[in-house]
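Submitted below is the structure of interest, expressed as structure tokens.
Every protein chain of the complex appears in place save one, which is left out.
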Amino acid sequence: MSGNSLGKIFCVTNFGESHGPAIGCIVDGCPPGLALEVADIQVELDRRRPGTSRHVTQRQEPDQVEILSGVFEGKTTGTPIGLLIRNQDARSKDYSNIVDTFRPGHADYTYWKKFDVRDPRGGGRSSARLTAPTVAAGAIAKKWLKAVHGASIRGYMSQLGTIEIPFESWDHVPNNSFFAANASVIETLEQYMDQLRKDGDSIGARIEVVASGVPAGWGEPIYDRLDADIAHAMMGLNAVKGVEIGAGFKSISQRGSEHGDEMTPDGFLGNNAGGVLGGISTGQDVTVSLAIKPTSSIRIERRSINRAGEPVSVQTLGRHDPCVGIRATPIAEALLAIVLMDHALRHRAQCG
Amino acid sequence: MSGNSLGKIFCVTNFGESHGPAIGCIVDGCPPGLALEVADIQVELDRRRPGTSRHVTQRQEPDQVEILSGVFEGKTTGTPIGLLIRNQDARSKDYSNIVDTFRPGHADYTYWKKFDVRDPRGGGRSSARLTAPTVAAGAIAKKWLKAVHGASIRGYMSQLGTIEIPFESWDHVPNNSFFAANASVIETLEQYMDQLRKDGDSIGARIEVVASGVPAGWGEPIYDRLDADIAHAMMGLNAVKGVEIGAGFKSISQRGSEHGDEMTPDGFLGNNAGGVLGGISTGQDVTVSLAIKPTSSIRIERRSINRAGEPVSVQTLGRHDPCVGIRATPIAEALLAIVLMDHALRHRAQCG
Amino acid sequence: MSGNSLGKIFCVTNFGESHGPAIGCIVDGCPPGLALEVADIQVELDRRRPGTSRHVTQRQEPDQVEILSGVFEGKTTGTPIGLLIRNQDARSKDYSNIVDTFRPGHADYTYWKKFDVRDPRGGGRSSARLTAPTVAAGAIAKKWLKAVHGASIRGYMSQLGTIEIPFESWDHVPNNSFFAANASVIETLEQYMDQLRKDGDSIGARIEVVASGVPAGWGEPIYDRLDADIAHAMMGLNAVKGVEIGAGFKSISQRGSEHGDEMTPDGFLGNNAGGVLGGISTGQDVTVSLAIKPTSSIRIERRSINRAGEPVSVQTLGRHDPCVGIRATPIAEALLAIVLMDHALRHRAQCG
Partner (left out) sequence: MSGNSLGKIFCVTNFGESHGPAIGCIVDGCPPGLALEVADIQVELDRRRPGTSRHVTQRQEPDQVEILSGVFEGKTTGTPIGLLIRNQDARSKDYSNIVDTFRPGHADYTYWKKFDVRDPRGGGRSSARLTAPTVAAGAIAKKWLKAVHGASIRGYMSQLGTIEIPFESWDHVPNNSFFAANASVIETLEQYMDQLRKDGDSIGARIEVVASGVPAGWGEPIYDRLDADIAHAMMGLNAVKGVEIGAGFKSISQRGSEHGDEMTPDGFLGNNAGGVLGGISTGQDVTVSLAIKPTSSIRIERRSINRAGEPVSVQTLGRHDPCVGIRATPIAEALLAIVLMDHALRHRAQCG
């Protein structure tokens, strides 16, 4: 595998570019017999889809998925599931002014250094658009985890820039554009984003993802610990700069007598572990927190260089998310689902 | 691979238990022609070795490594390098009182749930002792990165519990037991640790690791981004609960106009990226920060359960590190070296 | 990877079923900068295509390939190449009479035992139709091997049933339906096949594949020797029951003084090795020979069982190749090309 696959037994291989004809993936290793139809996948893609509010990119993509293989008479067959999403609204002309320059904080520079190719069309392969196939594959993993283990994966935004968004209830999450688990803060967030767009700037965010119902015993230490593979998947998501499991960076200043979650016959008394000890699931909620950086594509002028190494001033005018964190929640859920399903199958292989 | 291998082309496969006859690894994929002798590896093992100060476990292990294969007349041959370290000071009797109970915050519970085996001897496979083979393999990667690319990997402790340890100079790091890059704070740290041992408690720490001299272009997006594989390796290290690249969690509250590192003909003007953009190295320092939790094996009594699920009180009396973070610096360096070398070879495969 | 990928660095992941909406693959790990257009792939697909003579299945499939990603302005970008082929002529009704029964010698029985799914539509995933994506991927490997190493891969049929087809010249191969390197035997082969179709029976064949221009040094012993990976790829092709490298089974009765190819300053004096010694290429032609069994789908009535385990009589009336070996030559070439390109890149990773 050359880097574009995620998972060892439940394995997702991703292809496509932002402005090519299509994006998609092959999901290999899904057990046979899982009821699966397009709607199961489409519902998750619609949560991630661009153009759904004024706070995200205005690119219009229906993100309609086609199942090309691996499903027969409404059930998975155990063979690879091919998933295809055609790109519909790729306006390459928007990018004509940046063919020769690099955006500060953007992957266009490093892709050019690596591959010696400059594909300016919407970031090419480095675009966040390539998270759509991940979400599609994650929908299958979510369905399997629910069907076989009763496990569910949910996420929410807990911080937008400097604004913390306290968790109130999962019920709020589907009712706002931010995946906030809190109704009272929405107006503040909307005003904040409106001002940000006027400024032509962007902002970071924090996302929480929680898996409930995961049985104890999943994970392959060492080195493919459950938390290690979660960190790999999450840090592999565009714009993520930090990953925490459980108490995360708070663990630094905790004493052992505070951090270690005591156990009683009724279960654990805390979850500083975030549901993982020694790289193996404990049976508690698996809790993950992500730091997402602000988008590099902004209207504000910035200093950069061109391909000849000469100084230039760069301003990005295409359609972009001013906060990629807003659409990151369903993607992070998908990644967690893929990792968990892969480890469920790996556990089944080794421990029956 | 069943979880005990790290890297795809430069691939380390680890075996052993804390109180078995030996630990070690096979390092596969090292290019031929690298000058290598035992001393190159031993020097790194000695930095990680237990028993070197009163602040770490008093277990006496020389950690003498034997090269079993892959080196002929002082040079690597391109064939697998077998590395063996015999365990010398395994007092299994120390653990007799915990055969049937589980330490809060410890992997003994999850290993039992996964494998249905209870090996109480020093944590068995989950012991931090198993980081020694990683350090040995990392020594080879360090040497290759230096020889072929002039790259170097260094680390230091930047926080112990609530005590921040400001970076002053790399020169200080080898001169104290904490890998602190600061001479003035050592006395404070020593007093803090002495009190902690009296209390029978443990504490967390933060480690920084920096790779300098990494060329631009390493990384395999998506999904095996350079930062993703670093996160995988680091979160796969015992006791790590959080990983940051570059600005890390600070990115959440940064604006794009602040976060994106501007470029000039003389180079980048900042390094919020931590040397990675779009999953590919930029040519700047690769900077990684780790949160390490406090050891779960403490003398303070804690509530737990036994294998029958009944409530018990647990106190751990064996020899343990009161702060596993103290010995984590050379291990984190080794992990970063392994990931970088693997990506160097992967890059060479695909891009020549 | 869950079984549907071939290659480690140059990695082909295959999806699709004979009678689903589409088949295809993702080619990951192709270096950037290779000139590539649809015609490069289509020419190989056309060699394998059904319906091109009366001696193969009469299913009409244009096998028109679409490149979905990984190519920009006529060159590969180093990112995954998505390839899609729509199925056009899938007459599932042909198979209605075999929904509940199993063909002797066919995979429908084992797929059912493995997956507990019965997809009778043209053999589903086990159909030889799934070799089309392999051929498409192989076309890319062929082009790269030629462009970078000047290596070429060619094949021909050397035996059809009991009829041996002596090699005369590569020039004959494209000029007959059998990929025979011999013009004088064609009429005999045609008469043989015509009679076979009348009989409603099928027949086996032997295919030779030769790679010229492969440099010395490719192969990863042990276990991923070049010959081992060739054997894996070839035995993974539908209907193959035997694989030979070089002298193959003749080696059994050879003495060492006869088998070992002597060397002179001008090169080897023989090629019993088939271009591979100790799992590594010698620089000579890599020569591979395949045994292909007769198709299991025949009109002649045979004893079998149904899903209830009851005895039945089975006769297969759909459109089938009476000799799958006839179309196997371009597929075997593609497989050899994929393995060689993968090993070229693996060699480059380890040995620069």
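General remarks:
A, B and C label the chains in the order they appear, each numbered from 1.
Note that contacts are C-beta pairs under 8 Å (C-beta built on N, C-alpha and C of every residue); 3 or more make two chains touch, one makes a residue touch a chain.
Model, not experiment: these values are computed from the prediction.
Here one chain is not drawn; of C:V99, C:I300 or C:L317, the residue touching it is C:I300. Among B:G29, B:G204 or B:G256, only B:G29 touches the chain left out of the display.
Across C:Y111, C:Y156 or C:F179, the single residue that touches the chain missing here is C:Y111. Across A:P50, A:G78 or A:G138, the single residue that touches the chain missing here is A:G78.
Mapped onto chain C, the interface with the missing chain covers residues 1-6, 8, 14, 102-111, 113-116, 125-126, 130, 159, 161-162, 196, 201-206, 216-225, 227-236, 238, 240-265, 269, 272-274, 276-283, 291-298, 300, 302-305, 309-311, 346-347, 350-351. Touching the omitted chain from chain B are residues 1-5, 8-11, 13-17, 20-24, 26, 28-29, 32-33, 66, 68-70, 72, 75, 77-82, 84, 114-117, 119, 124-125. Contacts to the hidden chain, counted on chain A, fall at residues 8-9, 29, 31-32, 78, 345-346, 348-352.
As a convention for this text, only the chains that are shown with their structure count from here on.
Chain A has the Cα centre that lies closest to the mean of all protein Cα atoms in view. Taking the mean of C-alpha positions as each chain's centre, the chain lying farthest from the centre of chain A is C. Chain centres here are Cα averages; for chain A and chain B they lie 26 Å apart. Shown for chain C are the residues in touch with two or more other chains, namely 8-9, 29, 32, 78.
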